[in-house]
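Every protein chain of the complex appears in place save one, which is left out.
Let's look at chain A:
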Amino acid sequence: MSPPLLETYRVGRRYGDFVALRDVTLRVHPGETVAIVGPNGAGKTTLVNVLTGLLRPSEGWVRFLGSDIAGAGPVRLAQLGMARAFQLVQVFPELTAAETIAVGALAQAGRGRRMLASLGADRALRARVEEVAAVFGLGPVLHRPARELSQGQKKLLDVASAFALRPTVILLDEPTSGVATADKHGIMATLTEAARRAGVQALLLVEHDIDLVETYATRVVGLRGGEVLADLPVRAFFADEEVTAALVGRRPARGAQG
């Protein structure tokens, strides 16, 4: 098996006396879509913050592409090739969609610091922005400020700008929260297709919607009380009634199979 892209070993995180994470060992390999599930307070957010270098673990280590990323911070992670999209839509209200995507594309190209280069004359940048926008269907609104976009378009723009980093791994924190139920599969289909096209090697997904997890994940990591209760391929996970009952409540009535 190829070496893991992202790996934690016996990671723990304490806040004073409170143990938010205990003994979490996890590996993400190329080609995987790993869903992290669990009830509120199970430690999902803490784990994601450790995985994205935002939080330094109290115990254990975390590596991305072989580098120690404990507390490395978002800028370093972006440079290494990990992108993150948040649960709540994050855009730059006054920047146009094109400019928003350009921020990520410039950082990826290592040209984000230049002070005298003209953005308007940068054809390679424009081509890259248009390419990313096309994947997310944002072409028609490319020159409108983000504040004028619909909620769904903002969500797509948020993720599109993260894709502009050409990440190896992308972490999607409840990508369909705040989106109407009818649109959820559409957004997820767009995201997974975009990930495939952009050369993203693995997706990490924090998701409450069990239907989506079952359809799109290849592996499910179930957390409870800060510990890994289950780390199983998606079919095995949903076949285990004890695990599903403990982690995701009752199974949806209809047995949705991707």
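Couple of notes before you dig in:
Operating definition for what follows: a contact is a pair of C-beta atoms (placed from the backbone, for glycine too) under 8 Å apart; a residue touches a chain by one contact, two chains touch by 3 or more; residues count from 1.
Convention: contacts and distances are computed from a predicted model.
Per the UniProt record, the absent chain's protein name among "PQQ-dependent catabolism-associated beta-propeller protein", "Branched-chain amino acid ABC transporter permease", "Glutamyl-tRNA(Gln) amidotransferase subunit A" or "Putative transcriptional regulator" is "Branched-chain amino acid ABC transporter permease". Across the entire complex, the residue among A:73, A:178 or A:233 in touch with the chain not shown is A:73. Residue in contact with the omitted chain (choice from A:20, A:91 or A:234): A:91.
By the touch rule set out above, chain A reaches the unshown chain at residues 73-75, 77-79, 83-84, 86, 90-95, 99-100, 102-104, 106-108, 111-120, 158, 161-162, 164-165.
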